[in-house]
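My structure is below; once you've seen it, I'll send some questions.
Here the complex is missing a single protein chain, while all its other protein chains stay put.
Order as written gives the chain letters A and B; numbering starts at 1 within each chain.
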Amino acid sequence: MRNKRTLPRERSGKAKLWGGACILLVFAAVSLATAQIAPYPKNDMEFEVWLKPSAAHLLGTDSYGQDVFSQLVYGTRTSFLVGVLAGLITTIIGVLVGVTAGFYRRWVSDALMFVVDLLLIIPVMALMIILASFLPSMGLTSIVLVIGLLSWLYMARSIRSQTLSERQRGYVEAARVAGMSDLSIMLREILPNLYPIILANLVSVTTHAVLAEAGLSFLGIGDPKNVSWGTILALAHANNAIMYDAWWWIVPPGLATALFCFGFILIGNGSLERFRYKRGASQQT
Amino acid sequence: MSLLEINDLRIEYVSARGPFKAVDGVSFTIERGEIFGLAGESGCGKSTTAYGIGRLLRGPARIAGGSIRFDGTELTELSDAQFDAYRWARISIVLQSAMNNLNPVMKIKDQLIDAILAHRKGTLRSDALRQAGELMELVDLPKDRLERFPHELSGGMRQRVVIAMALALRPELIIMDEPTTALDVITQKGIIDKIIELKRAFGFSVLFITHDLPLMLEICDRIGVMYAGRIAEIATRERMLAGARHPYTQGLLRSFPSLTGPRARLEGIPGSTPDLIAPPQGCRFRERCPHALPQCGSEAPFVLEDRDGRVNCHLYAKEEAFDEAAVASP
Partner (left out) sequence: MKPLLQVHNVSQVYESGGLLRKSKVRAVRDVSLVLGEGEALAVVGESGCGKSTLARMILGLLEPTAGRVEFEGRAVDRRRRGRLETAKRLQMIFQDPFETINSNQRVETVIGRPLQLHGAKGPVRERVLELLGQVGLTPAEDYIDKYPSQLSGGQKQRVMIARALGIGPRVLIADEPTSMLDVSIGIDIMNLMLDLKRDNDLSLLWITHNLGSARYMSDRIVIMFGGQIVESGPTEDVIASPGHPYTRALLHASPDPWRQKTEGEKFDAAEREESGLPESGCRFRNRCPWAREECGQDEVPLTALGADREVRCLFPLPSDPASSPLPHEERTVD
């Protein structure tokens, strides 16, 4: 029976999905067409400093004479790539570890969780800094790896506990009786039931990756030649932009970060709603 | 005057699509000292009726109309405070999973005492303890179990505790909603026997709700069968054993394999229950009824009341022209 309560939920789910997708598409487009969109080349420092936003400089200039808007556009590519790629790596590792630890009990699970718990004690940011300092160079790949390889811990725990509870469910035993192998059961029976929690974690992990990148850049770790929202913020802070009332230097990168994360959140929630609507909400009397 | 008189009771759940009429015009009476059974399958409204009588309905459920008269007093007109005087002292209730809902961190003794003190304020704790001991004896439980926790008792013993609680203030009516469904059949027999014994001793009435029609036919004096929020038939046990009158009851009886008699294939009832938000016109059982008549689809079922009980069915509208044998279950 279709009742009024589910129809709006379906529509709201769709709306969120489309809304989030649009936002991310905009960012993706900007990332791809940086050269076309940015009015001035990267790191071009020939303009007057501290200019307020105008027709020539949509977001003014910074204390080095760079066009803020161009910086923002180039920075979009970095932040977008790092966020998405690190988020993906984290998710893949987190899911693999989590599902395996949840499905196979006894020593596999215990060993994995021991490692995770050990690493979780150390603050992730500190770990990243330490890891980064060991690397010879901090290119984009390095940053993605540093963030990706250390963020999966929480996710693994979360996925593992959900897997543990799914494992007890009747359909797992029914799948065994039907003759399915362990691997098959994990991937084809249990994993689809984990989509909601994976999605929730994916959103969280990706937004954290973007913020982690911003944080690392802010702290000065990372490629100094690279431009990202974090580096813009770092420079703005280092040059006391606040004292100069240069809001056009501070607000845009922060806003861009927030908007980017929001896009992911919308997609996450939207997918979740549509997923639940299809699987559980519709009932026939 | 009957102990309990339900008249045209209507209970509905508010939902986005419109009210879900879980109980739609139910009427029956329960006499003093009688065991009255309310039978039906899931969704028929029997538990909702019980909750309505015991004022346990919550949330989107509400009584939409009709009357519940207990010993002459209209219960629906009482305030919550006034109804509290009835709760447990005159009407008590044993729910389906009550034995699993005993407080796991309280000793049995304390739970019984709580029940007594809550509904008869001013009782001395020592008195309540003594009464608790008496109650345990009544249900054949050793007094030392008072010091135990619920998880230390078996399912059957926990259910006995719950029944003891329901008896605490010697009510006149005990509502029992599937009290033995979760128990093994031998344990069930022990508890049912005990309930009957207690009823004989104390003279209370029982509203016994279950889907297990054979069980009901063993212990109830009169039985009401509900279908899709309405009563299909009310009959004495003897009448029903001789042959149910409503096609649904007949179908229901054909769903229980028997232990004696010939081993024949049972047919059950084809189809499924109707949507109670937009129920069909006329008789709600029409689509599944092997004897449906044209008027069953438009007119509300004819009500026949005689000394054997009541049947809500068009088949009984024309008494003279009607051949009851043709409708009787094979």
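Simple rule for what comes next: contacts are C-beta pairs under 8 Å (C-beta built on N, C-alpha and C of every residue); 3 or more make two chains touch, one makes a residue touch a chain.
Keep in mind that what you see is a predicted model, and the values were worked out from it rather than measured.
Chemist: Name every shown chain in contact with the chain that has been left out of the document.
Modeler: Output: missing chain touches A, B.
Chemist: Just to verify: which one of A:A55, A:I121, A:V177 or A:M243 makes contact with the chain not shown?
Modeler: Only one of A:A55, A:I121, A:V177 or A:M243 touches the chain omitted from view, namely A:V177.
Chemist: Among the options A:S142, A:S161, A:N193 or A:N239, which residue touches the chain absent from this view?
Modeler: That would be A:N193, which touches the missing chain.
Chemist: Quick one: say which of B:P60, B:G203 or B:P257 touches the chain that got left out.
Modeler: B:P257
Chemist: If the hidden chain were put back, which residues of chain A would touch it?
Modeler: 169-171, 173-181, 184, 188-189, 192-193, 278-284
Chemist: What does the interface between chain B and the hidden chain look like in terms of residue numbers?
Modeler: 41-42, 152-154, 156-157, 184-190, 193, 211-215, 217-218, 237, 241, 251-252, 254-261, 263, 265-270, 272
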